[in-house]
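Note that one protein chain of the assembly has been removed; the remaining protein chains are unaltered in position.
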Amino acid sequence: MKKPKIWNNKHLLGLKKLSADELTCIFDTAENYVKYAGGTGQKTDDLKGKLVVNLFFEDSTRTRSSFAIAASRLGADVIELTAKASSLSKGETLRDTARNLEAMGIDMVVIRHSAGGAPYLLSQNIEASILNAGDGYHEHPTQALLDIFTIRQLRGSLEGLKVAIVGDIAHSRVARSNIWALNTLGAKVFVVGPPTLMPSAVNKLPVTVCHDFDSIISEMDVFNMLRVQSERIKSQVFPSTREYSRIFGLTNNRMKRAKKDVIVMHPGPINRGVEIDSDVADGPNSTILKQVTNGVAIRMAVMALCDSVK
Amino acid sequence: MKKPKIWNNKHLLGLKKLSADELTCIFDTAENYVKYAGGTGQKTDDLKGKLVVNLFFEDSTRTRSSFAIAASRLGADVIELTAKASSLSKGETLRDTARNLEAMGIDMVVIRHSAGGAPYLLSQNIEASILNAGDGYHEHPTQALLDIFTIRQLRGSLEGLKVAIVGDIAHSRVARSNIWALNTLGAKVFVVGPPTLMPSAVNKLPVTVCHDFDSIISEMDVFNMLRVQSERIKSQVFPSTREYSRIFGLTNNRMKRAKKDVIVMHPGPINRGVEIDSDVADGPNSTILKQVTNGVAIRMAVMALCDSVK
Partner (left out) sequence: MKKPKIWNNKHLLGLKKLSADELTCIFDTAENYVKYAGGTGQKTDDLKGKLVVNLFFEDSTRTRSSFAIAASRLGADVIELTAKASSLSKGETLRDTARNLEAMGIDMVVIRHSAGGAPYLLSQNIEASILNAGDGYHEHPTQALLDIFTIRQLRGSLEGLKVAIVGDIAHSRVARSNIWALNTLGAKVFVVGPPTLMPSAVNKLPVTVCHDFDSIISEMDVFNMLRVQSERIKSQVFPSTREYSRIFGLTNNRMKRAKKDVIVMHPGPINRGVEIDSDVADGPNSTILKQVTNGVAIRMAVMALCDSVK
């Protein structure tokens, strides 16, 4: 792909520093790739002959598969590496693992890691493009991009939209990436959840904090319902999943008081009956599966753009 | 591939409901693919650009590899997913996992699952083709197809042939799929094994039940020797592997009383010296490796046929 004038990022580490023009460039590129993301059997040659490594230090189905499919649709070859099978279990540093991969001729590393900043560290040490597929509680840029791309498809613009991100904000890299990019694009972000699941420095984020979901429900344009990690529930941060659902779940009852055309999003995998009712997840306002399809298009766009800089 | 007139199945869930014409259509298609299954370096473009997911909830070498190779020979791209790495370990439902894969643009899902009926459940919920690679004790259609295809290659027709399926009938999905299709094609099926390893409703199956292998050995045209699961032996269903071999094993001695041209089959992996003697497994009547080669051809055929319906 020819490098767009506005795009000069070899890596995609996070959305915090991307400008509105850069975000728009990603979305415009993704728009062209949507037709390849829907299973028509079409492929492009935009990354033909390139080698992409999927380096996942945390388990993942959808993100890993989505990147693999995106690479494959672009004509690239994919090498799958998991933490357990990697040399890191032999005590090698992350930097050495990365430099070794690069020496084998890798063009791009997709990395998921439990440590925030691991993708940045890599990008300082190797020439290959680094794509962050989720690092600790820091960022998960492609997930937020696909969320926002989906809103843009339905509304044209993010300007002035009210977006509620509901759930465990403290431990969510998806929330963080969404917050940065939504703000950059002019949306107004509400974070909703119990005080125990808010980050300690939440007042420094460009968001409105809300502990009472019902008080804002009728004015939101978008609900982005985060997955409740059962570990959190068990750790007594919250008394029970039933209690959680009653107070912060997107139930059928709550939907009755929401805007008719409210957009219902979820990054998956869904806990049906906990953070979202089954009927709502499968209902007409839900974009959950559309998000998944857009995820392939967004990842194709990000790969092609980062590759174009070299 | 152009859809044959007789073929209208988008999925392959089992053989019970397939007609003789449909089975013959699979075999005729596989005949054309045999030349790609033998390692000549040739590939076709019949599934070019299509995405196949190998979704295995039980470990498998040969079936998983065979499907992956078949897809690759057809020019498709393959995404490998295992249960442990999948979102199912995060509590997602099978239906949600499948719908997510489909939203990523998957054209075909090859699924192995410990629950009988899991492939059917999937087929009710997604548009992609579902190929059953073994579900519980229910069916394992491609294994039976490759078994019967191998017999057809050697004898031309199944009509009137006497086929003994020997071993743990109760827990064998391979046996079930063979029973249905062999009957449809006019063969006469004998199931041989101890009463403890017969299904409770065996009298409702279109088979002759036999507990004395020696009494029928000289009149059979085919022996299909099932693998003895060591778990069964340990669970006291059978006293010892030696005892099993003595009563139900295909030994050198038993082969002396069999028809000269009897066909010796085994779905693998073999327990040498238990259900089959080493000399017999490697002997001139054995089609064990031929079955493996035919497995690739059969899977290519099934993939191409199911894809042709869309």
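Per-chain numbering from 1; labels A and B assigned in written order.
Methods note: contacts are C-beta pairs under 8 Å (C-beta built on N, C-alpha and C of every residue); 3 or more make two chains touch, one makes a residue touch a chain.
Bear in mind that the values here come from a model prediction, so they are computed numbers and not experimental data.
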{"item": "Residue among A:E31, A:D77 or A:D282 touching the omitted chain", "value": "A:D77"}
{"item": "Absent chain, residues of chain B that touch it", "value": "36-43, 59-62, 64-66, 68-69, 72-73, 80, 82, 230, 268-272, 289-290, 292-293, 295-296"}
{"item": "Residues in chain A touching the chain absent from view", "value": "48-51, 53, 77, 79-81, 84-87, 89-93, 96-97, 99-107, 128"}
